[in-house]
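All protein chains but one are shown in place.
Labels for the chains are A and B, by order of writing; each one numbers its residues from 1.
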Amino acid sequence: MKTWRRAGAVVVLAAMLAMTGCGRDDGAGEEASAPVAEGKATGDITVWAMGTEGEKLSVLADDFMRENPDAKVTVTPVPWDGAHDKLATAIAGKQTPDVSLIGTTWMGEFAKTGGLDPTPADLIKKEDFFEGAWNTTVVDGTSYGVPWYVETRLFYVNSAVAARAGITAPPKTWEEFKSAIVALKTKGGAKWGVNLLPPGSAIGSWQSIMPFVWSNGGDVATGGGFTLDSPQAVEAYAFYKSFFDEGLAPKDLAQATLEPAFLKGEIGAFPSGPWHIGVLKEQGGADKFQLWQMPGRQSATSFVGGGDLAVFKDAKNRDGAWKFVAYLSRPDVQTKWYQTISDLPAVKKGWDDPALSGDPLLSAFGKQLEDAKSPPAIPTWEQIAAAIDGEVEKMTKAGAKPEDAAKAMQQRATSIGTGA
Amino acid sequence: MTTPATKARPPVAKPPGSPGGPARRPVRRRRDRVATVVLHVLLVAGLLAMVGPFLWMLLSSFKSEAEIRLVPATWWPEQFTLANYRELFGRLDFPTYFFNSALVATLVTLGNLVFCSAVGYALTKLRFPGRRALFGLVLGSVMVPSMVTFVPLFVLIANLGLTNTYAALVLPFLAGALGAFLMRQFMFSIPDELVESARVDGASELRIFVRIVLPLCRPALAALGILTFLAHWNSFIWPLVVATTEDKYTLPVALALYSVGQNQIKFGLLLAGSVVVVLPVVIVFIVLQRHFVRGIATTGLK
Partner (left out) sequence: MTAVAPGARTRRGRSGPRLRRAAVGWGFALPFTALFVVFLAGPVLASLLMSFTDLRSADVRNPFAVNIVGLRNYVRLFEDELFVKAAVNTAIFVLLGVPLTMVAGLAAALGLNSGLTRLRTVFRVGYYLPVVTSIVAVAVVWRFLLQPDSGLVESLLRLVGLDGPNWLGRSDLALPSLIVMAAWRNLGYQMVIFLAGLQAIPQHLYEAARLDGASGWQQFRYVTLPSLRPTLLFVGVIATIGYLQFFEEPLVMTRGGPLNSTLSVSYHIYNQFGFGNYGYASAMSYLLFVAIVLLSILWFRLLRSSEEVSR
């Protein structure tokens, strides 16, 4: 009975407050982190993790509990599909777990709710992580989490096609890259030299165009605002678009056709993350491909994504939660995690193990991680990404000019704002 | 006639193009026969178009991941494999999720059958102040896009302290506006005279409702049951959001756990999971659709 009345009170209160209006306080800025108590972790620690990570995390949790006998870690796996909504509502209803895996591009949004706890500097050392990955946790100058695993994008190239095209070494520059792609098509016999857009829709195409912008010295935003229409960016868009104009890249590849077409040699190359090693192996292409680093100009920068771990303000066991996070960031645990589900370590030392450094395919990803960037961690990022996707689609499919696309991206991003 | 027999009779008359009508002339009979053949051809063609994709899903759930992704797509599995099902049942705590889904869908369905038919009765056969307003409220809320109330509803549930309970999965949906609207529309076709004469005989409203009106509503209740069960058996995002531990997940949530990854989808698991999820709904449909038989609503009324 009491709870019912409370609910009624909440609604009435909401109505009254909304009527009078309170207005926002603009108190954003750096937030200090509180230290974490010394000693072993104790008490219940609840953790959410998505997909395979959620399914297998209990393996590491068991190890952790052996080291900290007074702590009890409960892992709830959450499907990726719907995970964003689940986190958003949990923060709204103050029903969060202690720790959760959070997609790198969601950090800005969730940190801005004030629902995430700043990373305790006494426990976690920034220098241990890849810089690009660490930056995904930094919002308004404060870090709100820890990179757990990373992925970056390389070009997967069909070896047979490359051999026919007479390519012996991966291209280093944009010019070499372009002529290599042309060769994959003309000499290598591929129908398409490269596939750049995600199959099935243009959603997520920002991940394949931004590396070119970054490599050309451009960026999504600098301190002063968005720079999506900078000369460097426009030049990168034009380079990207040229693959479509010259018939080197398909405009509308249907869903799920990429891998079979690639293995048959119909598509010469495509950019993707480390998970494609497994996908191609599953389809009988284990030894049919090679990996190319991003071609360079000012730099040779790729995209870095993955997952971060964050502790919530509403956590019931904050100290225990951070200790668990710190444990997951230990180099030996990171290596074990790779051996468990093939997630690449976000901690640099985690790569020292021969399982990773001795594998030519993986070490290619490791090398690229040294030069990889993420989009700015701002709460409006997903919306800006969608705007970029839309303009990339207009440019590649409907022939919009790079200058116009740049102008439209910049204008849409500016009107969306940074959510500050 | 106030207590109509509720046993169904086989349909006597048949709408257009049906066979075996009381044909009086041979011409008419031949025309009927042609119509019957045409109808059957159409129905079978329709059936193929409707079942085709399902069949592909069923067959492909026995293929390997690579074979599913084969281009061009194939119908018959080259190599039958139970790997997808084995993986699904091996990784999933199946009984728990099945129980949760069944419990939630059944409770919500029963609730809707009871509450919606009661309110439908009130809206059609009873006269009381506020009736029009009530119907306006029902109709209006059918029309509110459910997405918009999602976050407030969750905050409400959280403040009631109901997160991670079966109550949170069931309570908000026990009284669906859609069901109330459906029952109201059906009860219009139940003649008022039937209710009237029962009242004259001194029957209480509850008795009239339970003994006379509900039996006549069998087809409508079956339809409501089928549709409600389906909607809640398949519901995904709400159970995902209110359940904070695995043991309260429903089947669709658990299936999504393994088939949809951060960067890729496992088609084999997805298809096998979909087959498993569909079966109970099909059974419910088969059981309930038998009630699509002509009631006695109208015999004896002229």
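By our rule, a contact is a pair of C-beta atoms (placed from the backbone, for glycine too) under 8 Å apart; a residue touches a chain by one contact, two chains touch by 3 or more.
Source: prediction; values computed, not measured.
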item: Residue among A:112, A:276 or A:297 touching the omitted chain; value: A:112
item: Hidden partner chain, touching residue among A:77, A:120, A:171 or A:390; value: A:390
item: From B:33, B:86 or B:131, residue that would touch the chain that is not displayed; value: B:131
item: Touching residue (missing chain; options B:62, B:249 or B:267); value: B:267
item: In subunit A, positions touching the absent partner; value: 4, 7-8, 11, 14-15, 17-19, 21-25, 84-85, 88, 91-92, 94, 109, 112-115, 200-203, 251-252, 254-257, 379-380, 382-383, 386, 390, 393-394, 397-398, 419
item: Subunit B residues touching the omitted chain (full complex); value: 11-19, 21-22, 35-36, 39-40, 42-43, 46-47, 49-54, 56-57, 71-73, 75, 114-116, 118-119, 121-132, 134-145, 147-153, 155-156, 171-175, 177-178, 180-182, 185-186, 188-192, 196, 205, 209, 219-220, 222-223, 226-227, 230, 234, 252, 267, 270-271, 274, 277-278, 281-282, 285-286, 289-290, 292-295, 297-299, 301-302
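One rule holds in what follows: only the chains that are shown with their structure count from here on.
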item: Subunit B residues touching subunit A - in the complex, by the definition given at the top; value: 65-66, 69-71, 91, 150-151, 154-161, 163, 236-237, 240-241, 244-246, 253, 256-258, 260-264, 267
item: Contact set on subunit A toward subunit B in their complex; value: 3-4, 6-7, 10-11, 50-52, 54-55, 74, 76-82, 85-86, 88-90, 92-95, 97, 103, 151, 256-257, 259-261, 273, 275, 279, 282-284, 307
